[in-house]
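Every protein chain of the complex appears in place save one, which is left out.
Labels A, B and C are assigned to the chains in the order they are written; within every chain, residues are numbered from 1.
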């Protein structure tokens, strides 16, 4: 098992760096397929932008920490912030796309996206913040 | 001042990740000019591949740690390994390019390259390893 | 992200061609452009996403807000997109059902007005 760890200042202009690092790490042998790399880039962007925004109200300067674990059968990435924490089960649901009220909502898509794009996600309170851990399974190696 | 920290396993196939991260960080506002980004990519590759190779003899599993400090007037990157250390002043000099003996040497270009490509470099023993710190100055902002 | 807005409209539609990555860091610029276009009575908008290779939820939210304002003013906001990467995001969020998504600017402006 190999691990890559990245610490960034809680600033939104660093998201492009995070996307690059995580996607490059996931493309290492055995690589995730290209379409899963897209899923990963977006899921990580969403989790990381939430983490960065969570630092804001209290102006926390501590870094956001991104850890990638490269396992043979899966790619795991976790994002740790020092924000106020939140209850993911208490989030309002967005109206259906066919409901005219849907257009009232310009936000709230991040966590639903993370849930559909990853194979598993957990939200853990971490004392002084939150750890969001996402897993993408690698396709099984072809039989020899 | 913003800081980005990256930890990688001491494996040569991670060098491409390091190049990407460091160059992306250095391209953030105010960006290093494109030709200096090339200098940085190469200098970081050389320092990092030395760091990774230094981990080998002792099969150290500890990560190589890359830290970027983004200052207004300069970009600093330091690479910390847990290798046996070395004396940079004791390295043999390569023969001149016009000397036929030059062709006997297939290695030994890394540190000379780092020296010409960066504005400053220091090699510090760090207890159980080495910290190589490189600085590239940013061009002064144009007068307003 | 870069935005390009030609001086002349296409059949009464104003085309905004975006390129690069639309994320939480860059989406505010798109929001500002769309908001001021609608405020200036450009109610028929086409956002061309052909050169966009990434969009996040903030970018999607900007498009949702703009289509709402455009439709409230009896206009519309239509998209040009053939990139499967982006189409997947519209698909999984259900937003593919909210927008008219065409394969070219010409198709976007000539698409039938849909009952909403």
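Basically, a contact is a pair of C-beta atoms (placed from the backbone, for glycine too) under 8 Å apart; a residue touches a chain by one contact, two chains touch by 3 or more.
Keep in mind that this is a model prediction, so the values were computed, not measured.
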Chains shown that the absent chain touches, full complex: B
Residue touching the undisplayed chain, where the options are B:61, B:91 or B:109: B:109
Chain not shown: contacting residue from B:24, B:45 or B:78: B:45
Interface with the unshown chain - residue positions in subunit B: 12-13, 15-16, 19, 35, 38, 41-42, 45-46, 49, 96-98, 100, 102-107, 109-110, 112-113, 116-117
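FYI, only the chains that are shown with their structure count from here on.
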Contact distance in steps, from subunit A to subunit C: 1
Distance from the mean Cα position of subunit C to that of subunit A, given in whole angstrom: 26
